[in-house]
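Note that one protein chain is taken out, while the other chains of the complex remain in position.
Order as written gives the chain letters A, B and C; numbering starts at 1 within each chain.
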Amino acid sequence: MKKLINTPDTVLADALAGFAAAHPELTVDLDNRVIVRGSRPAAPKVAVVSGGGSGHEPLHGGFVGPGMLDAACPGEVFTSPVPDQVLAAARAVDSGAGVLLVVKNYTGDVMNFGLAAELAAEEGIEVRTVLVDDDVAVEDSTWTAGRRGTGATVVVEKAVGALAGRGAGLAEVAALGERVNAASRSFAIALTAATVPAAGKPGFDLPEDEIEVGVGIHGEPGRRREALRPARELVAEVVDTILADHDLAAGDEVIALVNGLGGTPLLELYVVYGEVHARLAERGIRIARNLVGNYVTSLDMAGFSLTLTKADPDLLDLWDAPVTTAALTWS
Amino acid sequence: MKKLINTPDTVLADALAGFAAAHPELTVDLDNRVIVRGSRPAAPKVAVVSGGGSGHEPLHGGFVGPGMLDAACPGEVFTSPVPDQVLAAARAVDSGAGVLLVVKNYTGDVMNFGLAAELAAEEGIEVRTVLVDDDVAVEDSTWTAGRRGTGATVVVEKAVGALAGRGAGLAEVAALGERVNAASRSFAIALTAATVPAAGKPGFDLPEDEIEVGVGIHGEPGRRREALRPARELVAEVVDTILADHDLAAGDEVIALVNGLGGTPLLELYVVYGEVHARLAERGIRIARNLVGNYVTSLDMAGFSLTLTKADPDLLDLWDAPVTTAALTWS
Amino acid sequence: MHDTVDIPLALAWVREIAAAVEQQEGRLTELDSAIGDGDHGSNLRRGFTAVLAALDDLTPASVGAVLTRTGTTLISKVGGASGPLYGSAFRAMGAALPGERADRAEFAAALAAGLAAIRKLGAAEPGDKTVVDAWTPALAAFGQPDATLAAAASAAAEAAAQGVRDTVPLQARKGRASYLGPRSIGHPDPGAASTELLFQALARVTAASGPSGSPG
Partner (left out) sequence: MHDTVDIPLALAWVREIAAAVEQQEGRLTELDSAIGDGDHGSNLRRGFTAVLAALDDLTPASVGAVLTRTGTTLISKVGGASGPLYGSAFRAMGAALPGERADRAEFAAALAAGLAAIRKLGAAEPGDKTVVDAWTPALAAFGQPDATLAAAASAAAEAAAQGVRDTVPLQARKGRASYLGPRSIGHPDPGAASTELLFQALARVTAASGPSGSPG
């Protein structure tokens, strides 16, 4: 295993210390492992809190700041945060208007955030939860733990952060989160496996000419193994898989996220974006907004995910609202 | 070779098409391979043009926009652009106040930009060139082609872009570029080799427990091979190597860039940043501004580079000036 | 040989689990790499390391106090799926054992409460390829009438081991492994494997001669 770390056990503590040093504009509670926006909002507002296992950077800490998250709770690598962290975050950012938890749909995250929500409620903090489950590689059936939360998390967090900033109430912000999640679908392809520091070796072995199709963001193998093919063909498969599950028709607009899984160069992500753009154009679907880069990663995994969120004027307006975070900034 | 591409021959064309589709706010000339800012500046101003081989994304195209570059010329992967591209860029952005070329010090770049500068001058375009050569891994002697231009390019481009935006003349902007370059030093460590698409395999073989120390950004091996060690020790070596060549003293301030080479997760870059911060603090050197992320990459190479630029109030003021580009945005 | 679980034995059990987890971390992580995300071993090691420290600070007034503190610590330190699941199980066992000692039947009831907590939180059925598939047969074996505590624990450990083996042909329906669909078939479940460690540890400490708390 080749990693720029001190020891596998201290990866999170060391990275968090580095993040705190690099971002003096944020408040980082190194003991509780909570990243909080630097200044209190001017008026009470719904606080948006997210979190999850580490190894997906810049998610979630990179999205803390005005216009997006009020706090983030990084768990150990690929391990959801513990309830104490989430509770500490909720306490730190609740201004009386309630707290929205944005939770990716994994058994561990659901349980730990769920326990935290109970504890927070006991303390009189009003809490609502939005569950993100956008990964069409997983069938949502009694045969699975439900669809995974992946790239759509960024879109949900951006939208609810903007709406909360405009003073909307907790129920309204939560409803928006659910709506954005429902309008989003993702699918990912891996060219290499991720190596969890504590495991010390790649999660799976992949021959030089094969890829894993339908992977998540935790290094687990995908739904099936295929031969590596040109980007155009891979993208066609990914786009078509998403569209088969989406209610997008010619004339619709989307927000598109071409997301690197951590080990893929931006040059290749732009190749992928070009193909996505062309494939959707053939279907009459217009990309109204896009992100191309590493946003929801899986450590050093090479590969990409595509997220398509059906857009409407309201959502685009929230998307365009100013945001100032470590990983996403515009005005 | 595992890459998200169509064919090695079309990587640049495909990526550029994707970049153009993703960034409608910019003007991309796909035939001449020039990326130009979208709108003309309000008043005539010095135009800043850069470029170089592709494979270093987001450098340079990701830095085109208000506050930074007026145009960028991407060459083939790891191959400097041809003079025609640079000339086309200079023609596109000259508003009569002259053009500053920011060139990384590589034989090919120096020659191709040099030929372009001659051609542009023949057309009556006033041209000045700033050569970036910050990599202390290379001795600047008759035994080498001189120090390589690496991470400092971002700092130079940000600073000259800001000064040009304020209406300074060509000589003044060029002098600033030279001053920022002279105040900058970089050093890089690779954990894995980069794979050039046309070559089809990694530039060098590196055993599972070894690293290349003193690498550039073109996949070439470094000055020597060493055992992989904890991040703290690697950073100590990198910081000390830079300081040995720099005129930084206790009490000084720097702009620090902890830069991923393309295949290293952000989590690890923050571990590295934490160590850099601590090591410099021990020396009494304060990091006034920082960037942590992938800015000057080397395809899929795992590893990092550190750039330290001695800062002064003028430079920090230029650094803080608003910038709106694909890869760097603040206001 | 012990025929009741007293406070020292409860402490010994948890410490024995911690030692087993420490020693088996690599194997648990390897199992989790195959069909999960490769952190089950480090998750439990981190948790039980914290549990050891927490128990050092504790002067327990009941058997349950030991297990409740264990569960609370696991919830606070592990995260992931296994943290809340094992944490809630230990908390439920703790709540079921308010006295200074528990006989075999009382302890069986506590184990049943632990399983119920896991199933309530995780909603897993037997056959879903989870900890439930080791805990369920272990509990059944532990409850056989007329067995001594040590014999019951030993039977439970064996049943848990069989339960782990029985997860191999199953397709996971809960947790991360379910994402793999049919590809989860052919591997043992990591959580079931760690549950086996719990019952093995119980068998060892209850079989040990000498005063409670210093298993031989």
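Remarks
By definition in this document, a residue touches a chain if its C-beta (ideal position, glycine included) is under 8 Å from a C-beta of that chain, and two chains touch if they have at least 3 such contacts.
Source: prediction; values computed, not measured.
Contacts of the undisplayed chain with the visible chains, over the whole complex, involve B. When the omitted chain is restored, the residue from B:30, B:121, B:145 or B:281 that touches it is B:145.
The chain not shown here is touched by just one of B:6, B:50, B:79 or B:329, and that residue is B:79.
Considering the whole complex, the residue from B:219, B:262 or B:303 that touches the absent chain is B:219. Which of B:19, B:63 or B:106 touches the hidden chain is settled by the complete complex: it is B:106.
If you put the missing chain back, the residues of chain B touching it would be 8-9, 53, 75-84, 106-108, 111-112, 115, 137-139, 142-145, 148, 196, 198-199, 201, 203-204, 216, 218-221, 223-224.
The rule is short, and it goes like this: only the chains that are shown with their structure count from here on.
For the pair chain A and chain B, the distance between C-alpha centroids works out to 29 Å. Here the CA centre of chain A is 33 Å from the CA centre of chain C. Centroids built from CA atoms put chain C at 54 Å from chain B. Across the assembly, chain A contributes residues 77 that each touch 2 or more other chains.
For chain C, residues touching at least two other chains: there are none.
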